[in-house]
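All protein chains but one are shown in place.
Up next, chain A:
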Amino acid sequence: MALVGSWLYNICLAVVCVVPTQNELKFHYTVHTSLDVVEEKVSAVGKALPDQRELYLGLLYPTEDYKVYGYVTNSKVKFVIVVDSSNTSLRDNEIRSMFRKLHSSFTDVMCNPFYNPGDTIQSKSFDSIVSAMMVQSS
């Protein structure tokens, strides 16, 4: 699961993963690559009226090992959730609600006056919420 912040740039804000470490690198690459699709989708969605815009972008693309889902906030902060392909318990709806949870938790982080937008997120509560979400889902 990754959080890619972008106020203006696609700066990696936080990457949290519960995968074995040897795969972590691959996971990073996957998330990074997925931004291409996110941007494509965002630019396609961007033409719609703002209030009709759906933040959840759905499945971005499948790979042999992962399913990559995307979500973009109105301020163009991108969330990406990567799920192992073999995981079949997570349906679209579950992913969607995970994103919502992630979004609200991210909003809390942003509300922290000591947080400097663009920095890597270092928040215990954010971490625990995200980790709990992932442990629950896996």
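What we mean here is this: a residue touches a chain if its C-beta (ideal position, glycine included) is under 8 Å from a C-beta of that chain, and two chains touch if they have at least 3 such contacts; residues count from 1.
By our rule, contacts and distances are computed from a predicted model.
The protein name that UniProt records for the chain not on display, among "Myotubularin related protein 10", "Trafficking protein particle complex 10", "Aspartate aminotransferase" or "Large ribosomal subunit protein mL40", is "Trafficking protein particle complex 10". Touch with the hidden chain on the side of chain A covers residues 4, 6, 8-12, 15, 24-25, 28-29, 32-33, 35-37, 39-40, 61-64, 76, 85-86, 88, 118, 120.
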